[in-house]
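Note that one protein chain is taken out, while the other chains of the complex remain in position.
And then chain A:
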Amino acid sequence: MTAYLFKRLGLSMAVVLAVVVVLFSLLHMIPGDPATIALGPRATPEAIARYAAKMHLDQPVWKQLVIYVGNAVTGDLGVDVFSERPVTTMILERLGFSMSLVFAGMGWAAVLGIPLGCLAAVKPNTWLDWITGVISVATIAVPSFLVSIWALLIFAVGLRWLPAIGAGEPGDLGDQFLHLIMPAFAVGLGWVGYLARMVRASMLEVMGEPYIRSARAFGLKPNKVIFGYALRVAILPTITLIGMGFGGLISATVFAEIIFARPGIGKLIFDSVMARNFPVVQGAVLVATALYILVVLISDILIAMLDPRVRDSL
């Protein structure tokens, strides 16, 4: 297990490094002078010179990359072009909002999607299975940004039951929860369908296994067979899916964060791209990527702990 852990960690770090290089190269391939793009067409020569010096633009690109990676390893992701605030601080200020949205979104999707999948699997080819299938495909098909807008129009503008914008009053958990409901609903909806379909497929496979038939033959209660034996095995591919889903949600939250004017990593990246604030874009994308890789790593480790067979493969 320890060897597996080290191999996965090494691979993850290599991926992060590759992402840094690609990201850095992409930003330098954008047409136009980086300083002019960032500061606007009528920036003074003094401001452009100050920016160029601050961003090490007077150095060769490979040297800029080395400086960036060296600083990033120590947690220094540079400073905001305009406010000169540390990018790391800006990211940390927003990380909690994104994470709470991701956890809440995936949380309610799992709470609803996994039982739905089980239900469909234990009653295959019945009206219950068909309805579950329709619901699942429908939730997968509707894009999250559309769900966000509809939710906003119905529950905030029309009914005025829920707040439309922001993340709630700092320190007021109740208000923050209210502000989380619609964004979490929007980002999690598609995952209800994904999880339901995945659990159904896995459960159907497992339910046909001899040990399940044996358990039934011994007269165990259906709930014990389903949740105590079948789901324990069927959940394995779902864990991988949830792991990938967490990573995907980190980037999917950008729609919800923009539409609901909610602070978060996605909105930070979007605003920074719009303002051509490249150090912030670079830092925030790097952190989002690292989080994605971390979540996938954790899900891989969990699978390895649950299923010893995968420890021999990378």
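Heads up, the rule we're going with is that a contact is a pair of C-beta atoms (placed from the backbone, for glycine too) under 8 Å apart; a residue touches a chain by one contact, two chains touch by 3 or more; residues count from 1.
One rule holds in what follows: contacts and distances are computed from a predicted model.
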item: Protein name as given in UniProt for the chain not displayed, "ATP synthase gamma chain", "cytochrome-c oxidase", "Fe-S cluster assembly protein SufD" or "ABC transporter substrate-binding protein"; value: "ABC transporter substrate-binding protein"
item: Full-complex contact with the absent chain, from A:Leu152, A:Ile212, A:Ile226 or A:Leu249; value: A:Leu152
item: Candidates A:Ala164, A:Leu204 or A:Leu220 - the one touching the absent chain; value: A:Ala164
item: Selected residue (touches chain absent from view) among A:Asp76, A:Asp129 or A:Asp175; value: A:Asp175
item: Touch list for chain A against the chain that is not drawn; value: 1, 30-33, 36-37, 40-41, 43-44, 46-47, 80, 82-85, 90, 93-94, 100, 103-104, 106-108, 110-111, 152-153, 156-157, 160, 163-167, 170, 172-178, 180, 184, 231-233, 235, 239, 258-261, 263-264, 267-268, 270-271, 274-276, 302, 305-306
